[in-house]
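Only one protein chain is missing from this complex, and each of the others stays in its spot.
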Amino acid sequence: MLAYLIRRLINAVLTLLVVSLVTFGIFFMVPKITGSDPALLYIGKTSDAASIEGIRVKMGLNDPVLVQYGKFLKGLVAGRDYVSGPEVTHCDAPCLGYSFKTEQEVTPLLMSVLPVTLSLALGAAILWLIIGVSTGVISALRRGSLLDRTVMSAALFGVSMPIYFTGLIASAIFVYQLGWLPQGQYVPFLESPSEWFTQLLLPWITLAFLFAATYARLTRANMLETLGEDYIRTARAKGLPERVVIGKHALRSGLTAIVTVFGLDLGALLGGAVLTEKVFNLRGLGYQALQAIQGNDLPVILGVTMIAAGFIVIANLVVDLVYGLIDPRVRLA
Amino acid sequence: MSSVTPRPFLEVKDLTVRFETDDGIVQAVTESNFSLEAGKTLGIVGESGSGKSVTSLALLGLHRTRSNAKVSGQIWLDDQELVTASDQDVRALRGGKMSMIFQDPLSAMHPYYTVGAQIVEAYRVHNPKVSKKAARERAIDMLARVGIPQPSRRFNDYAHQFSGGMRQRAMIAMALVNDPKLLIADEPTTALDVTVQAQILDLIRDLQQEFHSAVIMITHDLGVVAELADDVLVMYGGKIIERGAAVDLFQRPQHPYTWGLLGSMPRLDREVRDRLTPVKGSPPSLINLPSGCAFHPRCPYAGRNGDRSFTDTPVLTGGAHAVACHLPAEERAKIFKEEVAPNL
Partner (left out) sequence: MSENLLEVTGLQKHFPITKGLFKRQVGAVRAVDGIDLNVVAGETLGVVGESGCGKSTAGRLFTRILEPTGGKIVFEGEDITHKSVTQMRPLRRDVQMIFQDPYSSLNPRHTIGTIISAPLQIQKIPTPQGLKKAVQELLELVGLNPEHYNRYPHEFSGGQRQRIGIARALALRPKLIIADEPVSALDVSIQAQVVNLLEDLQSEFDLTYVFIAHDLSVVRHISDRVAVMYLGKVMEIAHRDDLYKNPRHPYTVALMSAVPVPDPVRRDSAQRGRVLLTGDVPSPINPPSGCRFRTRCWKAQDICATEEPPLVQRLDDPDSHLTACHFPVVDDEAVAGRAPAATPA
């Protein structure tokens, strides 16, 4: 198990390194292709040549690519100093540079919006996991029944509805028509837990609806497969009550595949639920990413990408570990 | 039959199992009749898809969880009727009074639970008052009984850490943990090598003597049947086509299909034959069974006695050695002696 763990960890670090390399490559190449000068983007077109050159030096834009990448990595791990003449600006680790637009440090900027995305993603995840898995299991057990067919049709509907559609419809009904839920802004949990909750409820439900549909279908398929396994027949032949056969023997293996998908979905969402954030006007990572893309704000794009990649890699790692815990064949291989 | 004769330990009457599928109704088992006394072994042979497993699952009531299965007829186990019994009652018998060993012990054991835990679980469902510790001791004891070395250590292993033979031993330990009166073994050695098969058959034989249980041994290997069974059923297309004492059935087989089975089989205990004499053609579809005798498309004697074979379904008749074939017994005996036996 230890070797397995270490191998996974090294894998994770390597993946992050590759991601950083690729994103940095893009960061470096995009201005070349579009013909825009990062220094210009940063300081604005009206500046004189001397101050542009100053920026160049300060940002290290004149250095060879590898040196730039090295500095970027160092910034991530140990922080970095931007020197322009006598003036030294220190950027703490993990340093993702400065926004072209606002000249803010990227790391604190993203950290400030992270709670929004975290709240959104985690809340929705809990919701869709409970709803999706339980309906999936029930559908599998009542295969072919009216309930099964209804739930599965609903799930198909859910899977095929784009989030901006369901999101807008839901807001229109619950916020504007019925007035059951407030319209407005994200409220930090620590400020007011109840407002945090009511503000997020609709985004949660909308997002969870989409995922719950997928999970219900996936759970149903997995459960049906597991229920056909020989060891389920053995469990029944032992005289175990059906509740133990399903709840213990079938569920444990039926849900392992869900763990993988769930880890990856959650990891991906934590990097920013772009559409949902946009629809509900939540200023999280996804929203930031959108802003940055529209404004050609490369350091922010790079930052969001790194954070998103980090979440996915971590999620992957956790999934692998959980898998090892659930399945002794993986652990003892 | 007068009501004075006591019922045999296991008596199956007109057992019929149908599955509704998208392609039509699968006539998996049709009007099966047989019985078995305690301490005896019944062998069920037949080719793939002939209804052997479906029969055994019906005895354990395992078709109840399938919504597309329809079971009719009667199953009397120790004077209790099982087809109409409640789910609760049947469940109490499963793994207790009657238990089952399956063909592929790797897939029949749960990959995520230790072998020991699965045996303990089987024990405790039927003995809920027993402490965990006592159940564990019982499980280790059973592992030792079936010949697993270092049982208290192997208790904590998973099925994939066992060899094929060990797994089957563990499966047997699990099936015997509650001293069943009826043990059903569905191809328990098909997945194993011959040397391991010999060990397992030996084990089953010993344990049967020790526990004095009735055993149903399902297999497609006539050799295995001959080794273990007192009585034999031969199944074809979901029906029993020949039923009798093992000695009679092997020495004077009466059904043309049984002849075909024997003729297909090269044997180590005889001189090498020039040619095998197999049944021609392939097994029937259970959705569209051939009319009359289901074996007629493959039977070399189908036309011998008028065209009854094509129109009427023969019934299993004949007391101790029963056969389902329209040919008169004397004619069959003659054919066997003159045409079949010399080629075996």
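Order of writing sets the labels: A and B. Residues in every chain begin at 1.
The rule is short, and it goes like this: a residue touches a chain if its C-beta (ideal position, glycine included) is under 8 Å from a C-beta of that chain, and two chains touch if they have at least 3 such contacts.
If you're wondering where the values come from, they're calculated on a predicted model, not measured in any experiment.
Participant: Among B:Asp202, B:Asp312 or B:Glu339, which one touches the chain that has been omitted from the display?
Facilitator: B:Asp202
Participant: Among A:Ile10, A:Met29 or A:Ala172, which one is in touch with the chain left out?
Facilitator: Hidden-chain contact among the options goes to A:Ile10.
Participant: For the chain that's not shown, point to the residue among B:Arg66, B:Arg153, B:His212 or B:Arg267 touching it.
Facilitator: The missing chain is touched by B:Arg267.
Participant: In the whole complex, not just what's shown, which of B:Glu31, B:Asp78, B:Glu137 or B:Asp221 touches the removed chain?
Facilitator: B:Asp221
Participant: Which chain B residues touch the hidden chain?
Facilitator: Output for chain B: 47-48, 163-166, 193-199, 201-202, 220-227, 229, 246-247, 250-251, 260-273, 275-280, 282-283.
The rule is short, and it goes like this: only the chains that are shown with their structure count from here on.
Participant: I'd like the Å distance between the centres of chain A and chain B, where a centre is the mean of that chain's Cα atoms.
Facilitator: Here chain A and chain B have centroids separated by 54 Å.
Participant: Considering the complex alone, what residue numbers of chain B touch chain A?
Facilitator: Listed in rising order, the residues are 57, 60, 62, 65, 67, 91-96, 99-100, 102, 104, 107-112, 121-122, 125-126, 158, 160-161, 174.
Participant: Could you please specify the touching residues of chain A with respect to chain B in the complex?
Facilitator: 143-144, 229-231, 233-242, 244, 249, 252-253, 326-329, 332
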